[in-house]
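Complex shown without one protein chain; remaining protein chains in place.
Every chain is named by a letter (A and B) in the order it is written, and numbering of its residues begins at 1.
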Amino acid sequence: MATATTPTRPLIGARVTRREDLRFITGRGRYTDDITLPGTTYAAFVRSPYAHARITRIDTDAARRARGVHAVYTGADLAAGGVNGIPVGWVLPDMKLTDRRAIAVDEVRYVGEAVAVVIADTPYTAKDAAELVAVEYEELPAVTDAVAAMQPGAPVVHANAPNNVCFHWTIGDAEKTDAAIRGAATVVRQRLVNQRLIPNAIEPRAALASYNGATDELTLYVTSQNPHVHRLIMGAFVLGVPEHKFRVIAPDVGGGFGSKIFVYPEEVVMCWATRQLGRPVKWTAERRESFMTDAHGRDHVTDVEMAFDARGTVLALRVKTVANLGAHLSLFAPAIPTYLYGTLLNGVYAFPTIYAEVDGVLTHTTPVDAYRGAGRPEACYVLERTMDIAARQLGIDPAELRRRNFVPAGSFPYQTPVALSYDSGNYAPALDRALQMIGYDAFRAEQEAARREGRYLGIGISSYIEACGLAPSQVVGSLGAQAGLWESATVRVHPTGKVTIFTGSHSHGQGHETTFAQLAADELGIAIDDVEIVHGDTGRVPFGMGTYGSRSGAVGGTAIHMSIEKIKEKGRRIAAHLLEAAPEDVEFSGGRFSVKGSPDRGKTFAEVSLAAYLAHSMPAGTEPGLDATSFYDPSNFTFPFGTHVCTVEVNPRTGVVKVLRYVAVDDVGNVINPMIVDGQLHGGIAQGTAQALWERAVYDEGGQLLTASLMDYAVPKADMLPLFETDRTVTPSPVNPLGIKGVGEAGTIASTPAVANAVLDALSPFGITHLDMPLTPATVWQAIQSATRRG
Amino acid sequence: MTRISLTVNGITHEHDVEPRMLLVHYLRDTLGLTGTHVGCDTSQCGACTVVLDGERSVKACTMFAVQAAGAEVLTIEGLAHDGTLHPLQAAFREEHALQCGFCTPGMIMAAYGLLRANPHPSEAEIRAGLEGNLCRCTGYHNIVKAVQRAAQEMEAPSTDQAGREGRVFTPVSVAPVAAD
Partner (left out) sequence: MYPAPFEYHRPGSVEDAIALLTTYEDDAKLLAGGHSLIPLLKLRFAQPKHLIDVRHIASLSGVREVDGAIVIGATTTHATLERSPLLRQMLPILPEAASQIGDAQVRNMGTIGGSLAHADPSADLPAVMLAVGAEMTAVGPRGARTIRAEEFFVDLLTTALASDEVLTEIRILVPAVGTGGAYEKYPHPASRYALVGVAAVVTLAGDAMQRAQIAVTGIGSTPSRAREVERALAGRPADAETIAAASSHVADGIEVRGDLTGPAEWRGAVAREHAARAITRAVQRARGEWATGARSA
């Protein structure tokens, strides 16, 4: 019972340990590959060794005859079986659509594209038989670099895009920007390469499909961040399976980072094959397959021009970006380098004008799509790297240059020149706090002293903004999205007052089973153990758009809040009826409905719940039961922000960069669980740091992926990273009633330029102004060598 | 097929297996112990880590089940005793050392081996000791904290868990394992 000393919201904002952890730390998590149904068969794919080739012949006879083999299918079999191409979920004006088949027909366009699938009794026998599939190819010339692909005469990826340009997209005011740049005192120009990355969630993608011919029901267990979206696209567009006969379950998912948003060929094949065979069919990616077929991230080449007046105030930004899309359009690919990138190019600064042009280019490489941050890290890198180059060119301290150009605290909501309206913000305190934590002035003094001893220290700053809470459906609809981006939540109160919440958000590490329960328990004034969160199953959750774009707290959480409000409202009416009071006179607090002014006249939430189901005495016109469903469509994005600062030391003899300290001050609005917020930041910072220093996907000229294993591609290990020092400022978002902004991608967005800037700051005594990432020892050493040679 | 007998989490099993079956597949598919995961095909990620003969952490993806014949295998499922979490399990939860949880069983089993060999590791020794395990979610920060916490807990006289009677050695390397 609530007393005066009990806080009414003990859980929101508290460090609550996670409820989902128990199953994971005891080995009882249930990931897709952990599930085996009676009679399960196993798939192995035969994949193209060529980046571009014509398939002249496929001989599957020997494989079909091999021990334990149930079937061998090719692209032609799927096409004949009525399987359509995999569509794209975001269509831009004048965009060239590509025909993407789950299994290639006639032509392969990247190394690793599926050309056949073998289904057998065990994964071992499937693999044995896959080796027996004989495919003849006629190799064709390939192009992997997007800039090269735009040149006349380059090999063509899809015939309907003869120059390989899939779309040309612009945003902002070209004339105004040109004029501002012409009249500027200083224009900083730089070409920046944002290298291609491979996501590498530690759980490989997997799919297990099972068809029951007696009920005509198809069930798919899949490593997905958004099972409803999978069902919609696969059911309605690819397979022609009615949604009410198709259940998609995303059980525990071992990390996504974007890569598990999209509909992939293998899941389509599993769904189709189980209907042919009448037996469950399972496929789990080998890591090599993950490298070749999980959608890659980033891969931009950008020419940036940033104009300043004589006092160092920003006047304009002009950006021209070539974005590599890979061989096919993955689900959200067109949106990433456009609406999630171009619109973020204002950053935290008061640019009077901006103009950005983006060419989306097809190449003979793995498709590129959203990877943690998705467009926003690319935008932040352009701004923050250029800011540092500008600071050096202008002779202004990089912290000071940023502070001078921040959107002023009093000007929110703030309309940028690139379409977005920032909800709330206060940028200087986060910068100041970060500088204070790192000891900025003291470090600069130490840096000076170290340089005199031939040691090279550097400090890098990155002030970022993130757009979270994807997204107002009408807005995204008008911009080309083929779906709305609202979220749903059903709150079901059981007769005993226990609560089950069905959310369309999906957790693959974010801890929703805890944060959403904290939210609901506090709002209902009940114990957290009385709340259960259900997600990831189209058979149980009405509908939902899933988790990406740091949307779950702000959008999914708000949908829960709305349903709880409805529950409370109905509960109030029932309580008033039971208490013989007017509903206006009944208030709800601490899990209890009571009459204003006479607190001992009340009913607990559980009593009211029971009354709702007994329905022996209900207010007139009120239906029995107590549950509510809400769909929340946000009115705007939310805009978290902050400043990260990193210090490094560079060894000039080997080029090795050591990260000394990393400080992050973030403003993610109101916080439900600080432990989880910090955890999201840590992981994001690790990924962003890895882009700055180690990770890079490399294709050779012929289109072979040279970094196709964890022996070649440097996913960071524990001994490559420091402890992270985090702090927060809190500027609630006015967009949603919870004041939440979101945190899923902040660490990744901010950290890449912070680390890169630190390294380039360390290298400034050599006169080195910019190096493209990753800033590997060899890259750094070579730059020092040629700088020293130049004298 | 080869007949093997081995002990997993205290229970002795006998099976006919194909010699080529990896230990990790035997644990997952034959015994249904799916807590041991597979994250890669080149022995890098450590998601498959189990403990062999009471103290050695090994990668179950880089060992055939037939090689383990006669051995004692401890997997994540066998770590808690009588409903009480092992200090490492408890510390992982307390310190929020897991997000998606996929790397977690392997990470805990590797940490178990680490603490057996070195019950008082420094931060740097923990980081080096876990270099065979990849986590993409946590940035390792809280994993390091959890191992430190567990090491402290296991100090407490009340626990008789792993690490108590294990061989103690101090790492010999004066050269840092990561490049500098």
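Just so it is clear, contacts are C-beta pairs under 8 Å (C-beta built on N, C-alpha and C of every residue); 3 or more make two chains touch, one makes a residue touch a chain.
What you see is a predicted model, and the numbers here were worked out from it, not measured in a lab.
Novice: I'm checking contacts with the chain that's been left out. Which of B:33, B:73, B:91 or B:110 qualifies?
Specialist: With B:33, B:73, B:91 or B:110 as choices, the missing chain is touched by B:110.
Novice: With respect to the chain omitted from the figure, which of A:209, A:681, A:710 or A:743 is a touching residue?
Specialist: A:710
Novice: Among A:62, A:105, A:350 or A:698, which residue is in contact with the omitted chain in the full complex?
Specialist: A:698
Novice: Which is it among B:9, B:36, B:49 or B:75 that touches the chain not included here?
Specialist: Only one of B:9, B:36, B:49 or B:75 touches the chain omitted from view, namely B:49.
Novice: Which chain A residues would touch the chain omitted from the figure, given the whole complex?
Specialist: 123-124, 127-128, 131, 286, 288, 653-655, 694, 698, 706-707, 710-715, 720, 776-779, 781-782, 785
Novice: In the complete complex, which positions of chain B touch the hidden chain?
Specialist: 2, 18-20, 22, 38, 41-44, 46, 49, 52, 56-59, 61-64, 66-67, 69, 110, 113-114, 117, 129-133, 167, 169, 171-175, 177-179
Definition applied: only the chains that are shown with their structure count from here on.
Novice: For chain A versus chain B, what separation do you get between their C-alpha means, in angstrom?
Specialist: 30
Novice: So in the complex, which bits of chain A are touching chain B?
Specialist: Against chain B, the touching part of chain A is residues 17-18, 20-31, 33-34, 36, 123-124, 200-204, 252-255, 257, 284, 286-288, 508-511, 651, 654, 656, 658, 675-676, 678-680, 682-687, 709-711, 715, 717-721, 723-724, 747, 777.
Novice: Tell me, which parts of chain B touch chain A in their complex?
Specialist: 18, 20-21, 25, 28-29, 33-42, 44-45, 47, 75-77, 79-80, 85, 89, 92-94, 96, 98-105, 108, 123-124, 126-128, 130-131, 133-144, 176-180
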